[in-house]
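Let me give you the structure first, and then I'll get to my questions.
With one protein chain removed, the remaining protein chains of the complex are shown where they sit.
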Amino acid sequence: MSAIAEEEAAPVIDIAALRKRLGSDRDMWRSLDEIAGTPEFQRFVEAEFPSIAERLPARPNRRTLLKLMGASLSLAGLSACSRAESIVPYVRQPEMLIPGKPVFYATALSSDGFGIGAIIESHEGRPTKVEGNPDHPASRGATDAVMQAAVLTLFDPDRSRTPLKDGEPASYGDFLKDMAGLVSRWTASQGQGGALLIEPTTSPTLAAQIDALRARYPKLKLYRHDPLATPAAAQASQALFGSALTPVYHFDRAETVVSLDADFLGEGPGRLAHARDFTARRRVRSPSDRMSRLYAVESTPTITGATADHRLAIKPSSIEAIAAGLKAALGGQAGASRSPIDQAWMAALVEDLKTAGRNALIIVGPHQSAFVHAAALAANATLGALGNTVDLIEPPDALPVDGDLTALCEAIGQTAVDTVVVLAANPLHTASAGLDVHQAFSSLKLLVHHGLYRDETAFLAHWHTPATHELESWSDIRAYDGTASLVQPLIVPLYDGKTIHELLAVLGGQFETDALSLVRRHWPTLDDEGWRKALRDGVIANSAARPVSVTPPPDLAGLKPAANAGSGLDIRFVADPWLRDGRFANASWLQELPRPLTKIVWGNAALISPVTAERLKIRNGKIINIASNGADIDAPAWIVPGHPDETITLSFGFGRKVGSVAALAEGHDAFPLRHGSEWFATAAAMTPRDNSVRVITTQHHQAMEGRALVRHASLDAFRLTPDFVRKDAPPSPMESLYPEWRYDQEAWAMAIDLSACIGCMACVSACQAENNIAPVGPQECERGHEMHWLRVDRYYDGSIDAPDTFFQPVPCMHCEKAPCEVVCPVNATVHTHDGLNAQVYNRCIGTRYCSQNCPYKVRRFNFLDHQSFNKEEAGPEQGVHNPNVSVRSRGVMEKCTYCVQRISAKRIQAQIENRDIADGEVVTACQQACPTQAITFGDRNRKDAKVVREKAAPQNYALLEELNTRPRTTYLGKISNPSGKLAKPGEATDG
Amino acid sequence: MSLYGLMAVFADPEALIEATRGMRARGYRRMDAFSPFQVKELDRILEIPKTRLPWAVLAGGIAGAALVYALIWYSVEIDYPINVGGRPLHSWPPFVVIAFEAGILGAALAGFIGVLAANGLPRYHHPVFNAASFSYARGGKFYLLIEAADPKYRKGVTRGQLTRLGAEIVEEVEA
Amino acid sequence: MAEATAQGPAVLRGRHDFPEISGRIGSIVLNGRLPRHFWTAFFLCFLLVLLLLYSITYLIAVGVGAYGINMPVVWGTMISNFVWWIGIGHAGTLISAVLLLLRQPWRASINRFAEAMTLFAVAMAGLFPILHLGRPWFFYWLLPLPNVHMHWPQWRSPLVWDFAAIATYATVSLLFWYMGLLPDLAVLRDRASSRPGQLFYGILALGWRGSARHWSRYRVVYFLLAALATPLVVSVHSIVSLDFTFAITPGYHSTIFPPYFVAGALLSGFAMVLTIAIPLRWAFSVEDLITLRHMDNAAKLMIAAGMVVAYGYVSEAFFAWYSGEPSERAMMVQRAVGPYAPMFWTMLSLNCGVLQLLWFRRVRRHMPLLFAIAVAINVGMWIERYVIVVTGPSRDYLPSAWGEQSLTWLDFGILFGSIGTFFALVFLFIRILPAITIFEVEELAEEEGKLK
Partner (left out) sequence: MPQIFSKNADGVARFVIWGSCAVLLIVAAIGTILPRSDLVTGVGEPLAQPVPFSHKHHVGQLGIDCRYCHNGVETSSSAGLPATEVCMTCHSQLFTNADMLAPVRASLASGKPIEWQRVNSVPDFVFFNHAIHIDKGVACETCHGRVDEMPLMRRAHTLSMEWCLGCHRNPGPNLRPPQDVFLMHWQPPEDIAEIRRQLIGMLDIHPESMTDCYVCHR
């Protein structure tokens, strides 16, 4: 790929030239149109993305090229950087656009409608990497797997490229013509029969536009379809306080946390902030340090439960009883009678909560029933936590609507609605059971669909217009705490896309507008300086929502536990952690990213507990038929230790056949089994079929086989023996015939804190994005050919029904006595002076001896041509490639390099400035993405370096140190904080 | 058409040995014996000097080993010193292995080339092939050649002596 | 006929004279006195040669991912084939060199094709390290060639040692074999009736005329080559075994490997000698030259080597347990009960079970049975190599990385292709060169006084 780095001579011509021309022009877009027709752009496009150029649809070729060009154009504009209209480089990276140097921009990515701040790295106008925005409350500098994939979906060749009229390519002009007709019709009828179907959104501009539309067409109906909607919290707060409020949690203040089926580390728009704050309270380096404690009651295994000090797996329908019991116990009543958990557990929990007082926090899974939410609010209030560890704010996504998809279908049925404009949603895939959206939509007079892909709904629509990717759009968005951010384009739309704002404007009769002015107009409060600052910082200063102070009525306003006897099987629906409701199904990175606990890739399975499997004589991969009131689906079973008994976990997001990547994946679609917006169903039936399938997973063995791999101890045990990691660990033999090799310059080293690691897989995804790691597809994964340089091992320990779960990220250890190097016959992997275990791809001949001899098995081999070398044949996906990392060819070994390209960049910079590399200057991709800062990287030879401090911790140990490989990567043993009263043998000491 | 010598054919090794001993006794020196397989006594009778080829083999072995070890040493110490797995540049134990193999190879080549050179092979055209009676192929025949250049060689006499020593055929061999 | 030669140390049977011996052996080559179905058999082998060519083309076009290997088991059949063939390559040199040094008369009539077998086996073996590579076209980077990258081989790598060992072994075997051929080529030269025949064998014979002076030097150097080949043959398979023992992978990292591999090599080597000799002596009706005595001794050597191999198995398991190293133990247990258990037990039953039949003289002298056992041992030894190669990495230090590989058609295509090629070469050899050493048999006949 260095070709791009080396050959950017071409863009520099263009940009320099364009910069000059743009300077004179008022309106950037017009000037774009002027210039972009010229062959100069096309040449740039061909130089930069030959294959894109040739893969572009024939008809609107010129225009698409123009869009592509816009990339470097907008950058051109911004590097001229003087006009408020241009987008502005991030303030921490004050770099002009110089070929070969990346530029960084702040924006915000949407997660289920909520914003998470991001900083995008852009090379010659190509967004290549997503990093977190440290100034953004929802990111705090961290990212997750889904955010990392944003750049990949941007360059997805399957994206819809042209407007479609009844499935036939049409011009945007024709679309506008038809819309003009619609507008005049609505104007006449005040919007009679018209309806908008939107997704959940927090965009203030969008909200304003919708208000404007409703003002313009009073009879226009607005429906919201969110397959992942969790309305219970709002209902509870509505009932208790008369207004729908959203809780905001402050884990940095929480001493004792009780999670009632809440996966606050892995789910929800605040997950990254939660993870940061939660683990910050649990960072133990010396016996005197303190640690918060987490009790987790959950109805399906989550990474939160895996992190918990005490975990209880239970049927989802039993949570209400626990909530009731908890509230009662805290309320001082001895009413915890029918609580399904054992008394000692409850007692310890309640005692801890009481001691914690206002620093306690009871958090409820958003999918749980309104009663549970209410009970938790009350309990928090009793403890005094309300207003301290949990605040209530006006919901950022508040938008008065006329109902959901069901209501819409009814309305269509009653012919109250004959025209529907679907904005971004894909109801045909995500509609729940018994809701025949297809039939309903087919009866419409006009169905307009606006989306990123030509998805199931688009196929049905009379008109489909491509949406812009969020990295191509001007917009704005609010974070989980209400903080607003501006969304700015990194690249002018690659394909013929329009932002949702433009589309709404069109429906409002403004045909000649652009998203930028629409958004800008919505923020009159910001003067140009403030606007630029907002763009630079990625957040709009103090726009966070103010907490509302409330007091819950004692009687929970009559909310009662739903009287469902938890008879039979429960079904617990979850959204796939990466694909969500299926919208990311076409992102190969996400398909191939192992699920945190099951390590399943390219598919999903029905998760059940070992006991249930035992009862029904089911093995892994056995196809089971799951029936729940009326509907039924087939899915392969997967046995998960610690899964609640008599419960099946089904995940949404799979089973899509639209999209070349999505179609590759196996897995089943759980929506047909779902009723309404329920998150768990009771009284389901499960019958094994006779066939089985192979569920693809990247980790086949779950036990540590009694080896001291993840060394762990309880806080008490740690206080007694701070160096517990040494206990009954085989000693490392240091004597050798050979003299030691000295490293007197930098000595790069990494420390990974296993207590902090929550197994969220963000690091793996970031590594893939940074290092051009090829996805290989389901068949190859099944054969064990996957390529991730960094893997997160997951081990179970203790009883199979309630095991302890451990995560252990395993990158290359960069051993000082590297076993891989001595066996390579061609010097393709050798040591550098700063102690890196370098891998020279162009020297490797693929004997695979190094991997053979690597006890950590962290090396990855290109068994086949996984990605094309050749820029001509590689798809537009190559647009996402990091130009500073070689693309590896077939037959070559590769592995974690400690992000050597980042080290080199920083060293060259330091050398030019004739200084040493500062501590913390070099940040590896995994470290940068990690929400809990579990990974520390730096120069081991600097006494003041953070990594040295980490490695000085008593629980620091090297993996397999008995082999005397002298790894540079070491681990801090996992420390948990179980209550002394409940100490399980497994937890009391290290295992 | 000069004369190379007299070729006498014998039925079996014993006869050949006898004849050879006899001719030596009669003072002939420039003679050679030919047999389908080695007849050990002949070495002594013909006073064939002990070959020095073993020394050549030894030299070849030492040379091969030394050269290759030197090459390795040069490559790791001087030409491209590089840290491999934290081992010292000149970590001799592994290098010895290759040197050993190279030694064997050198020795074998020296031996093979040496024996061909010493025997003056390949020698496709040789006077003995002029002898009609001389054939390897018939097998079981054993030959004694008295060169005409031998000082004691007398045309009739030598032929007579050979016949008396039990030669089946005695034939003149042209050079 | 078994009792006919039951007693007596004599290697040869019946009375002979020199023309008869050289004539019989020579005419196989010169007059093409070939048994029926010779060419049919050759044609079948040739089909396998085509299979090999196709498989190799496919492998290079598509990539090594096309056969069974994966993470963590990155080594597969290419390596086991390599070790297997090298092992087979050992018996030839051992028979001709070691038995020569030990003055074993019975070596005479079987050493020639045993050496040929060595050469072909080594040729096959030499193929696999290259096919094993991810980028085979760069195999020459293992050689210290002058290049503009200033790159050198990494001399510490056992693969480079392999390269040296195999190259040396191939060369020395070739020289040794050719030297042995010289006098016989001379015989063929003089027996050849056709001009092309005369020229062909004449050129190869280098004008050998059996001069007494030549013979004395020839014998000395021939013995010296034998003396060189003997440590070489031991070193070669020891070095091959170092490919494994040098690695820290459980199941590889074991000091018993070198002797155990050499013994294994002899076992498989003699098995292959019998696999070829038994049909050969029958087809060409040379039972009186390659006699039951040969078969009997080979069988005895097999069981001797087999017992050493068995000891290897035992000590491997014992030290895995005795070392107390958890991963070693786990690997050993997994080998016996894990996914590869069936192969492991087949290996044991063949190499240690079936072999024991050879304790019985009746079995050793019952050709069909002996042949069956030899084939069984060949199979068993291949399985042994495969088990060694895959079980270690599939169960190494981090259980999270445990995994198995599953073979594809390509693994078998290449294995059987190579076997076919090997036999095709053997057929060609028998057709073109004397498969039995004429001059040594004559010498033997002379010494044993078996002359008319």
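Labels A, B and C are assigned to the chains in the order they are written; within every chain, residues are numbered from 1.
In this section, contacts are C-beta pairs under 8 Å (C-beta built on N, C-alpha and C of every residue); 3 or more make two chains touch, one makes a residue touch a chain.
Values in this document were obtained by computation on a predicted structure and should not be read as measured data.
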In the whole complex, of C:G207, C:G380 or C:G420, the residue touching the missing chain would be C:G207
By the document's definition of touch, the residue of A:A681, A:V900 or A:L959 touching the omitted chain is A:V900
Sole touch to the unshown chain from A:A344, A:A685, A:I908 or A:A952: residue A:I908
Contact residues on chain A toward the hidden chain run 1-3, 5-10, 12-14, 16-17, 20, 35, 38-40, 43, 98-101, 745, 830, 832-834, 836, 838, 840-843, 869, 884-887, 897, 900-901, 903-904, 908, 911-912, 914
Residues on chain C facing the left-out chain by the touch rule are 145-150, 189-190, 198-199, 202, 207
Where chain B meets the left-out chain, the residues are 82, 122-125, 129-132, 134-135
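One rule holds in what follows: only the chains that are shown with their structure count from here on.
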Among line, ring, star, complete and other, the chain touch graph is complete
Whole-Å distance, C-alpha centre of chain B to that of chain C, is 30
CA centroids of chain A and chain C: separation to the nearest Å works out as 58
Expected list for chain C, residues touching two or more other chains, is 151-152, 154, 156, 160
Multi-chain touching residues of chain B, meaning two or more other chains, are 80, 84-85, 87, 91
The residues of chain C that touch chain B in their complex are 17-19, 21-23, 26, 144, 150-152, 154-156, 160-161, 164-165, 167-168, 171-172, 175-176, 179, 183, 186-191, 202-203, 206-221, 224-225, 228-229, 231-232, 235, 239, 242, 438-440, 442-443, 446
In the complex, chain A touches chain C at residues 699-707, 709, 780, 783-786, 791, 793-795, 808, 810, 819, 821-827, 843-849, 851-853, 855-857, 860-865, 889-893, 959-960, 963
The answer for chain B against chain C in the complex is residues 13, 32-39, 42-43, 46, 48, 51, 53-54, 57, 61, 71-72, 75-76, 79-80, 84-85, 87, 91, 94-95, 97-98, 100-102, 104-105, 107-109, 111-112, 114-116, 118-119, 121-126, 128-129, 134-140
